[in-house]
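All protein chains but one are shown at their positions in the complex.
In this document, chain identifiers A and B correspond to the written order of the chains, with residue numbering beginning at 1 in each.
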Amino acid sequence: MTGTKKGCDHGQCGSCTVIAGGRRINSCLSLALVHQGDTVTTIEGLAHGDQLHPVQTAFLEHDGYQCGYCTPGQIMSAVALLDEVRKGQPSQVTPELRKAGPVELTPDEIKERMSGNLCRCGAYPGIVAAVQQAYGQTQS
Amino acid sequence: MSAAAIGEPLTRVDGRAKVTGAAKYAAEFEVPHAAHAVMVTSTVASGRITRMDTTAAERSPGVVTIMTPANAPRLPNNGRAAVNPPAGRVLQLLQDAEVHYNNQPIAVVVAETLNQALLAAALIDVRYQSTPPKLDFQAGFPAAHVGKNKIPSMLSEGDVAQGFAAAEVTVEQIYTTPKQNHNPMEPHGTIASWDGELLTLHDATQYIFGVKQTVAKTLGIPEDNVRVLCPYTGGGFGSKGSTWSHVVLAAMAAKVAKRPVKLVLERPQMFGPVGGRPETYQHIVLGAKRDGTLTAIRHDCYSHVSTVEDFVEPSSSQTRMLYAAPVITTSQKLVSLNVGTPTFQRAPGEATGTFALEIAMDELAVALNMDPVALRLKNYAEADPTSHKPFSSKHLRECYEQGAGRFGWSKRNPAPRSHREGNLLIGYGMATATYPANRSESQAAVRFEPNGRVTVLSGTQDLGTGTYTIMAQVAAAKLGLPITLVDAKLGDTRQPQGPVSGGSQTAASVTPAVQAAAEQAVLKLVTLEISNPGSPFYGALPEELDFKEGKLLRRSAPASGIPFTEIVGRNGGAAVEAKASAKPSQDVEEYSQHSWGAVFAEVAVDESLGMPHVRRLTAVYDVGTLLNEKTGKSQLIGGLVWAQSLALEEETHIDPTTGRPVNNNLAEYHMPVNLDIGALDVSALGTPDKNFEPLGGRGIGEIGITGASAAIANAIYHATGKRFRDAPITPDKLLA
Partner (left out) sequence: MNSFTFRRADAPDTAVEALAHDHAAKLLGGGTNLIDLMKQGVEQPTALIDINPLPLAEITPLPGGGLRLGATARNSDTAAHPEVRAQYPMLAQAILAGASAQLRNMATDAGNLLQRTRCYYFYDPAYLACNKRKPGSGCAAITGFNRIHAILGASPECIATNPSDMAVALAALEPTVRVRGPKGERHIHFADFHRLPGKTPEIDTNLRADELILSIDLPRSSYAAHSHYLKVRDRASYAFALVSVAAALDLDGTTIRSARLALGGVAHKPWRAEAAEKSLKGKPATADSFRAAAELALAGAQTYKDNAFKVPMAKQAIVRALTVAAGEQA
């Protein structure tokens, strides 16, 4: 499988993002040995046959990529992001940190939560729009 | 599904492959028995290697071979047989022991696994006789030289002394931009495999035919023996436009190792061995009458080069055509430093040049107490002020008007520091964007397949620029088919030849060839049918026939259409293919060809912390026809992100003693993250430029980075009252 990309090899770009044990991580800094028994989802495992994951569809619709190299990492990050937001995990732009509670997924929340994934093509606005759409579609 | 149309915002045809991880980049191809190679690079910037002890490395587990200056295969003309930019550069191919810059390739280690190669590489003991490197850019000005390049070093239009004597107001300043490195997300990488004398290269490139020619010539083998493949390029921005040392080294190593070799650069090796944007120092003098009319412009530029090869960052280019000044004088000088050779980086020249010129124009507007848009309109060039040719098409005035309107420019209080929100100073700034429209000869083929699909092929590249999509879209539109019936193929030197994907020229070069090939392919169908007694069109005259929605028909009886599959079947069942070539017509020489834009920026500056934020950018472009509104806008947006990066973040820092790039990683080489980017309102006028190419589209890959960095700097001036002339405007500089 070559979907997961090596961009920097040092946890500085996010291109290698996978979901291991339910969390997004930089696979470049992870030893497989440490994840024995964990379910690891890479970009190849997101679609069900021909049925794309809503995040994948949203990236297509909003042109949330250009060269495509950072894209698997961006998408894995976005999928995990939706889960993190539903769990109420805060970010550095979450207005009220002291009280735990639901997170409102504002554009800044999306941008901050996607900032661990560099895109040199500068497809960021499309990525934000794609995450917004996917969040709306997967609500409920 | 309806037929595709030019301009339609169609989703990328390669999108599904990209979002599912199925798209295969150069280094991801599975080549049986491939060994892994790593480049060893120098740790000094100048001198020569006196000793390279590989004993321990050779004994290291898994090592296949180690190639050094002592044992590397000798190449024709010392490895310099193919120097011919952009494709062929002066490379470091282990032909001698000289070191010209820190991080220069000096050996290649080949091993069974990547980690084994890396471990062995670390065991090589290199001794140098080091000489003091030349690293101080400005200290080199007295000894600066002019480049051996197409770009003239010194040009003057009009009487310079008279022009400045006529000025009532003068602005004279120095502007600087730093060294940068492209850092596409996909590192450069090559898989080389030999089959006898035939060499196959999977290479991350912007120019497959350039790689083919350069590698063949450098190795001294026939061009026909080299095949280059690159179906996806993970970003390039200029660094992948040239064939750099590692490509040839991979081929050499595979020959020595007698097996395929895969060589991927480590991220720190992206800082030097594959080019970068040179530092610039730009002296600008603007002279004007009180009413804003420019009387003279001077733009003198220094940029640096390596000690092995010249490359001019032509920062003065746009100054020669942007404003209608009667006197324009420009120069370009070069300073040799012991650093990796600079190269084309997104809008080489215009990116750095508009940063300087468009801040200078803002300074002039301030000096004249004039609105910056009005100053630009006052000096609007109706024709190219130095070549005196008419522009092929220019609607910059509409860009200013629409941009100002969309942005709300009229709400701006011109006084600096006049808008405050708590700790934030808010500022508005604007600038003009411009980039030349380039086009060169390209070939393409169109094939009617027996299964009812159409294949369009061209040996070009898609760097994320949307080439696949517009090839399919233009072919589909021409043939009246939905895009879902068209397959685009590119990135293989067995396909008809395409040009370098540089200078924003791919679309304008390839799509006319696609259109011509589609016409020729239809003509082939027609020819087959009118001479086939079994066809209902037998004996018809070609001009009586037409091709619509995948069917051949008689113009007099549009319902008579016959699907092309039937025609293919009737004529032997093999695909019907035609190849065509297209190049700019001679008429094009009559015009000065450029794209245009107006960019407006709103920034919020927290000056006691030094942190800027670009809240929004409004940009309106005149780039001719947008072939695909969706992918086209993405290109322009990407350019704006780069402009913001140039203005505020990006800089390669060189260690002052060793000449080694210190921030040679993506943690400390800052490029924007998602949170840095504000609201981007990007639009294109869409007025076709038929004087330039048949569909009226000009390139869009680079104009986005021009002007916008100055708009941001000008907005920072408006916010803070302080003028910043040195990019990037980082917190240490901005701190009040």
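The definition used in the following text is that a residue touches a chain if its C-beta (ideal position, glycine included) is under 8 Å from a C-beta of that chain, and two chains touch if they have at least 3 such contacts.
Since the model is a prediction, treat every value here as computed from it, not as a measurement.
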Can you list the shown chains that the absent chain is in touch with? A, B
Selected residue (touches chain absent from view) among B:122, B:139, B:161 or B:374: B:122
Who touches the missing chain here, B:52, B:675, B:695 or B:713? B:675
Identified contact with the non-displayed chain, of A:43, A:58 or A:81: A:81
Of the listed residues B:289, B:613, B:690 or B:723, which contacts the missing chain in the full complex? B:613
Mind pulling the chain A residues that touch the left-out chain? 9-11, 14, 17, 23-26, 29-31, 33-34, 77, 80-81, 84, 87-92, 94, 97-100, 111-113, 115-118
On chain B, where is the contact patch with the chain that was removed from view? 43, 102, 115, 118-119, 122, 268, 423, 608-611, 613, 649, 653-658, 660, 662-665, 667-668, 670, 672-676, 730-733, 735
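FYI, only the chains that are shown with their structure count from here on.
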Chain B partner, complex, touching residues on chain A are 1-10, 12-13, 15, 42-44, 46-47, 52, 56, 59-61, 63, 65-72, 75, 93, 108, 110-112, 114-128
Touching residues (chain side chain B, partner chain A) in the complex: 11-12, 14-25, 28, 183-187, 232-237, 264, 266-267, 463-466, 630-631, 633-635, 637-642, 665-667, 671-675, 677, 680
